[in-house]
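The complex appears here without one of its protein chains, the remainder shown in place.
Naming follows writing order (A, B and C), and every chain is counted from residue 1.
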Amino acid sequence: MKQVYMDNAATTKMKKEVLDEMMPYFTEQYGNPSSIYRVGRESKKAVEEAREKVAKALGAKAKEIYFTSGGTESDNWAVKGVAYANKDKGNHIITTVIEHHAVLHTCKYLEKQGFEVTYLGVDEHGLIDLTELEKAIKDETILISIMYANNEIGTVQPIAEIGKIAKAKGVYFHTDAVQAVGSVEIDLENSDIDMLSLSGHKIYGPKGIGALYIKQGTKIHPFIHGGSQEKNRRAGTENIAYMVGLGKAIEMATADIDGHNKEIMALRDGLIQRINDKIDYVKLNGHPEKRLPGNVNFSFEFIEGEALLLSLDMVGIAGSSGSACTSGSLDPSHVLLAIGLPHEIAHGSLRLSIGDFNSEEELDYVVDNLAEIVQRLRNMSPLYEK
Amino acid sequence: MKQVYMDNAATTKMKKEVLDEMMPYFTEQYGNPSSIYRVGRESKKAVEEAREKVAKALGAKAKEIYFTSGGTESDNWAVKGVAYANKDKGNHIITTVIEHHAVLHTCKYLEKQGFEVTYLGVDEHGLIDLTELEKAIKDETILISIMYANNEIGTVQPIAEIGKIAKAKGVYFHTDAVQAVGSVEIDLENSDIDMLSLSGHKIYGPKGIGALYIKQGTKIHPFIHGGSQEKNRRAGTENIAYMVGLGKAIEMATADIDGHNKEIMALRDGLIQRINDKIDYVKLNGHPEKRLPGNVNFSFEFIEGEALLLSLDMVGIAGSSGSACTSGSLDPSHVLLAIGLPHEIAHGSLRLSIGDFNSEEELDYVVDNLAEIVQRLRNMSPLYEK
Amino acid sequence: MYTEKVMDHFTNPRNVGEIPDADGIGEVGNAKCGDIMKMYLKIEDGVVVDVKFKTFGCGSAIASSSMATEMIKGKTIKEVLALTNKAVAEALDGLPPVKMHCSVLAEQAVKSALLDYSKRSGVAIPELEGFEPDEDVHDHEEHEE
Partner (left out) sequence: MYTEKVMDHFTNPRNVGEIPDADGIGEVGNAKCGDIMKMYLKIEDGVVVDVKFKTFGCGSAIASSSMATEMIKGKTIKEVLALTNKAVAEALDGLPPVKMHCSVLAEQAVKSALLDYSKRSGVAIPELEGFEPDEDVHDHEEHEE
């Protein structure tokens, strides 16, 4: 059967070039980078070259890049690390209701540990209100953590403006850029971002590697204590192969963002167009313009997401309803509820996220099948034609 | 030049069988295990099969095994997770002075956060005193964290007895078994161990994957918050390939521990014998019997470790002085000082750790070169012949 | 994730639709997930001669509805009353633990329809006395765990 993978926001297929660069570190280049003998020194060199690549892709200094086990760890580190290191200054954190669970659940945890968290709401397109942000800052505020781009609806926040506000108030600013890297030009040197999280597997790199950018001078505790790896800030024997993979992946992902986006957006806009044309009672979620180039998120009234996903899977189409992480849960996406969708409409949502391996001709297959499936499920629904 | 890798306690070369099992997850099997479509379900299945393998190798239940990014994360999780989850009960932790930094530095950090830590000393062989342990336990004690086997001198602690004491006193017992897995028979179901850390790259698996065993019913906080992976206890998109690799590696490492140990110990004892015969002013560190099958640790009087390592490297021999993690540091190993070595003797120590890829004939090469190098460095030393 | 039986009933659900002149109609919603199930019964001489359903819900909700309709078709009211969600789940070769409540929805939809029949027809069904499908049926609150 035809297989169409349209869940590139959940994870991507690794690029061959990335795997090729990693391979030596699975075989002969196995030395521990902390060791002084040859095979160790070569590993060390590979790690530092990878770090340079990540830094270069983001306009940062190599020494500001710390490798982690993924976007989730990066988020945990940034939020908890700043919270504990600055608790003498204050105990207040500002974030949004539409963050990834890696930030949200970390904040919930910190609330139990005595921190206070303000969760900013968003408008119908998923954008925060800058005035509200400014008002939320108080003397005790030590951290603002707001995602660069949302993983479900693709909305891109006004990061530069948020940074300016944070800087003016002397509050640290962390942004979860897991979904943004490769889709948005990022120049950290000329930004007011103090910390930025990214992840390898969203940009055709391996799963289980990420990085945290920490601007020089930022007061933050280590999160994982132990050996002196990563300049004493992130312990644990280095995952050299994945670091090399992340370096290559981010280099490729940022080589020509504009050109790349143009292609992906052409596919995206075509898909949105066709769905709008072919299926009624649908609603595009997220911002009409300020959205990730590959993100398509629709609500289909009267039907439920899981049934839709299962049906798509049966014709070889991989999509998602909300975030992959919530698929074990019964609740509709917290993001879709936050932009004001009623429960039953949030429930009937589908995210199709386009990636580098998708083609124009796959779109017809998707739309044809989608139209048929939606109709079939609606025919079964007690809400339809009511 | 001949290359002899004798630093298997720092890290091991991945076995071909392990890499082979991992490969599909770098290419076509890239689905996110949290997704419900086919390629996601297949990833999920792979993860659960790997978990079964880890559980089986340790005599545990699959649901008691949680994948992490390595031994260091496992140690951090166990110690911090139990500390914070049980701080209502007490704030006292017991560990030893010879733990890996992953435990030691975590404890140091917790001290700054208001916990109290007792660091048990060890005897000249690196063994703790059980009576001292018992005496150290008080009402506020919530955790005992004692490593199964030491990474530098190879000493194996009386884990069963420690477990009994912990259980009798109602205190959680965590053991860092990163060096023990594959060398010691572990049967968690019939043990009093509540948590156990392990790491992939010490047993011919990949670097950047580990696991924490958590006995059912143990009160512990998650360490990395976010998505609902690992039954809501360890968030982050799964590193499927490495999980599969760890599963295979531990399966191989535990298939025939006795037979395997016999071979490794024959090499080890031969090496010890030859060094003792050929070089004077040497001292074997660690316990004569209760030691890891592959561990050889000698002090060579009058010379310094780094000079020794560099010289060995120049003839293609990879060894370590103490732990790999301290190679950036100027202090001699905290473990060697803890067993009572004077500073300058601790400084002149060499660990040669034997692994599955070492051969009998490599030993001659090592001993011949070692003898020559030691003599050369001694001739340069102001302490020699004094 | 789902058994073949579940996938079969999900893909080719039996008895989808409505019965315009139904003798009993039950509609229940699940507070946990916000899903809704509607069951139509045609009853003659105490026997379910026809049954149809409509479901807004997940795969296992649809499969459970389908399976439940099959299990009660041609059965007496007494027999129908004996239908438990566990029986539905078993007939589907099992459901994931987190999806067991979907089969509860099916059991409740059937009972609701019988209750409606009882009310409309005046035929007393003592076994249903006190039966109330989950009270907060339309409570669509989100509940962060």
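Worth pointing out:
Just so it is clear, a residue touches a chain if its C-beta (ideal position, glycine included) is under 8 Å from a C-beta of that chain, and two chains touch if they have at least 3 such contacts.
Not measured: the values here are computed from a predicted model.
Only one residue in the set B:161, B:256, B:331 or B:364 touches the chain that does not appear here, and it is B:331. Interface residues of chain B with the unshown chain, by the touch rule above, are 108, 302-304, 306-307, 310-311, 314, 328-332, 334, 337, 342-344, 347, 379-383.
By our rule, only the chains that are shown with their structure count from here on.
With each centre defined as the average position of its C-alpha atoms, the distance from chain B to chain C rounds to 55 Å. Centroid to centroid, with C-alpha atoms defining each point, chain A and chain B lie 33 Å apart.
Residue positions of chain C touching 2 or more other chains: none.
In chain B, the positions touching at least two other chains are 36.
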